[in-house]
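What you see is the complex with one protein chain gone and the rest in place.
Our next item is chain A:
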Amino acid sequence: MIRTIKPKNARSKRALDKRQPKIVENVKTALFVPGTTSNKALHDITVDLAALKKPDIKRFTKKNELLPFEDASKLEFFSEKNDASLLVFMSSNKKRPNNLTFVRTFNYKVYDMVELLVLNNYKLLEDFKKATFQIGLKPMFVFNGSIFDTHPLFKQIKSLFLDFFRGEVTKLQDVSGLQHVIAVSAIEEDDNDESISKLPLVHFRVYKLKTYKSAEPKLPRVELEETGPRLDFKIGRHQYPDSEMEKEALKVPKQLQPTQKKNVDVDSMGDKIAKVHVGVQDLSKLQTRKMKGLKSKYDQLSDSEDEVSGDEDGSSEGEEQDEIIDSSAEEEGDTEFMDAEEELPERKKRKV
């Protein structure tokens, strides 16, 4: 572990703050580490891979004695020291010739690892001798083959290459910046063989885009020209991410989560459907049918006079009548309620 340093001045404090976890993260830095058995070929290949990843790279020149699958603590140290979360370790021996170990880290701890052995038919950038891509442009990705959606290891490789080369996440993209394509292809897995050695090869190609006029007014016809590096990988050992760490790493901060709009849905046809809630209606202000006779100036004010005149005679009778009316109303209400209860299930049935 690296000891925690207390910043002594503003400059070092800023530098340390840049390493702190952020809500919107910076582009991951790639670190290329040669092992003791690294060779010229691997050096050249990683130079080309670094050219694709520039400017977010760091390269070690000295060889380092370490075995990623036995003890990754040194790699974790490099990751922390250099603030790099993508590591490429180069080694070559008889059992695993021209071996590139791609390591991703999360919180400076190994997240996942995969060994990709470069086959001897590789071609470098300089072998193509053509105009290459410009530095720092966002590449396009093509993943050919359904195995990238089905096989867990190939899913990991897909995620790795996307993570490695995608560069900055932007909302706006310049059309002229669409210049090169990274294509990763693999054929289907042989169902008869379950062993790792029989996994299909991963073909890594980089092309430059050429556009021509087409029949469509706004869309160009696209042609591709290979620029290299051209690498065919055989898959070696691998390590899947720890499920707990994966869960932690795939979390999206609350601030970046899309806020769901209430009561608005998009149905399967792509139509937007929204529910609108209206407050309780005030029925007393409802405008009913307009008639001349109902105008307020025709309101009869003589009602009160009538009541006053017949008050003494019909007071008791009035009360009795009221009671009778009340009881009848209750009975009716009850029966209605019962009816409604009985009817309800029937209606439901009809709807179903």
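Quick note on the criterion: a residue touches a chain if its C-beta (ideal position, glycine included) is under 8 Å from a C-beta of that chain, and two chains touch if they have at least 3 such contacts; residues count from 1.
In this text, contacts and distances are computed from a predicted model.
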| item | value |
| --- | --- |
| Candidate names "Checkpoint protein", "Ribosome biogenesis regulatory protein", "Exosome complex component RRP46" or "Ubiquitin carboxyl-terminal hydrolase"; UniProt protein name, chain not shown | "Ribosome biogenesis regulatory protein" |
| Listed residues A:Glu216, A:Asp267, A:Asp282 or A:Asp299, member touching the removed chain | A:Glu216 |
| Hidden partner chain, touching residue among A:Lys40, A:Lys62, A:Lys129 or A:Lys171 | A:Lys171 |
| Chain A residues that touch the omitted chain in the full complex | 20-23, 25-26, 28, 85, 104-107, 111, 121, 138-146, 148-149, 158-159, 162-163, 166, 169-175, 178, 181, 183, 185-188, 203, 205, 207, 209, 211-216, 218-224, 226, 230, 241, 246, 248-251, 253, 258 |
